[in-house]
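Before I ask anything, let me first share the structure, which is written out below as structure tokens.
Up next, chain A:
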Amino acid sequence: MSSWHEFIFMGKHGAYVWSSYLVTFIVLLGLFIGFRIMLRGLKKQVIAEASLKQSEKPKARKLKVSKAEQAN
Partner candidate 1 sequence: MSQTSDIQFNGLYAHELTVSRSEQVLLEDAELHLAPSTITYLHGENGAGKTTLMRCLAGLLPADHGEVYWNKLPITHPESNYFQDLIFLAHSLSMKNELSIAENLSFYASLRTKVSLNKQQLQQQISSVLNELGIGGLEDRMFAELSAGQQHKVALARLMLEPAKIWILDEPFVNLDHKTRGWLSEKALAFKQQGGTVLFTSHHHIEELPIDQSVGVEHE
Partner candidate 2 sequence: MIMTLLRRELKVARRNWIGLAIPLLFFIIVVSLFPFAVSPDAPVLQQLAPGVIWVAALLSMLLSLEQFYRSDYQDGALEQLLLMSSPTMVAASKILAHWLLTGLPLVILSPLLGVLMQINHGVEHSTHTWVLMLSLVLGTPTLCLLGAVGMSLTLAASRNGLLVSILIIPLYVPVLIFGASTVTASLENMRYNGELAILGAFLLITLVFAPFASGRALKISVG
């Protein structure tokens, strides 16, 4: 590379080279931002749900077994 001019225009191929690099950058940055937003959103959701009253959380159920001699 000999000059800034050549760096930018890449001898008529500038559009191809730069569009490749730009699209790659945009796609990867998009993933980065997307994942970051996803984690942030989840965190907000977890905080919101943690502040709910404990009793409102869905609870797992237990089995209650009773021998039924009185049956019928």
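Regarding candidate selection, all candidates are chains of the complex that A comes from, given by their letters.
Assume a contact is a pair of C-beta atoms (placed from the backbone, for glycine too) under 8 Å apart; a residue touches a chain by one contact, two chains touch by 3 or more; residues count from 1.
No experiment lies behind these values; they were computed from the predicted model shown.
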*Which candidate touches chain A in this complex: 1 or 2?*
1
*Could you pull out which chain A residues touch candidate 1 in their complex?*
58-68, 71-72
